[in-house]
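All protein chains of the complex are present and in place, except for one that has been dropped.
== chain A ==
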Amino acid sequence: MLDTALSANDFLFLAKGAGMTIFVTILSVFFGTILGIIFGVIRYQLGPYWSAPLMIVLDVFRSIPLLIQLVLTYAFLGTVLRLGLSGLTVACIVLTMYTSAYCAEIVRGGIEAVPMTLRRASRSLGMTWAQDMRNIVLPLATRVALPSWIGLALGVMKDSALVYVVQVTELLKSTQILITRLQEPLLLLMICGAFYFLISFPVARFGGYLEKRWSND
């Protein structure tokens, strides 16, 4: 009933695109989260006044559309600094900064949600600031921040579709290439959407699972 020119090879081509989407997302979310934690702790520790310069930089990443950031960064690093970075590298750098900017606020909110009295209790046991952070504050902040963080990770996954502007062929770009060739936009977009869903769904479920497990404590 479904008369289509779509071949197994085309599916493989889409799967490769999906692989690229996953690769870019995992890398950016991983490093973006590490940076985000560092920025978030700095933001919390220094207070709004002293951390203002950092926050302004992060605000830039949050407020300029990703597409523009990608094109400008690519042009700047490539033609001005002549670093000769690949589009993929630029895509990962920009998405990492983009993730870290959002993550910093999530982390700060999580830290603020840990009651001061708990921190007093841990410090009164002789724990240092770092021990308190590592053993009490960050584990508890993680629980608070997890839903927002999952939302951020899924958002970055979908936003990573924009990296086609720096010549990275990820899932959506692969789909567009096939659409141009096969002229079957609806079917291909449906398949593309299904791929995105298959990537997101386990992440969202895993987040739900963790939340449920932690709420039993």
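A few notes on this one:
Keep this in mind: a contact is a pair of C-beta atoms (placed from the backbone, for glycine too) under 8 Å apart; a residue touches a chain by one contact, two chains touch by 3 or more; residues count from 1.
Here, contacts and distances are computed from a predicted model.
Note on the omitted subunit: UniProt lists it as "Amino acid ABC transporter ATP-binding protein", one of the names in "Glutamyl-tRNA(Gln) amidotransferase subunit A", "Amino acid ABC transporter ATP-binding protein", "Heme lyase CcmF/NrfE family subunit" or "Secreted protein". Of the options A:A52, A:L83, A:L118 or A:M190, the residue whose C-beta touches the omitted chain is A:L118. One of A:S7, A:T128, A:Q167 or A:T180 touches the chain omitted from the figure, and that residue is A:T128. Interface note for the absent chain: among A:I136, A:V165 or A:L189, the touching residue is A:I136.
Those residues of chain A that touch the chain absent from the view are 115, 117-118, 120-128, 131, 135-136, 139-140, 143, 214, 216-217.
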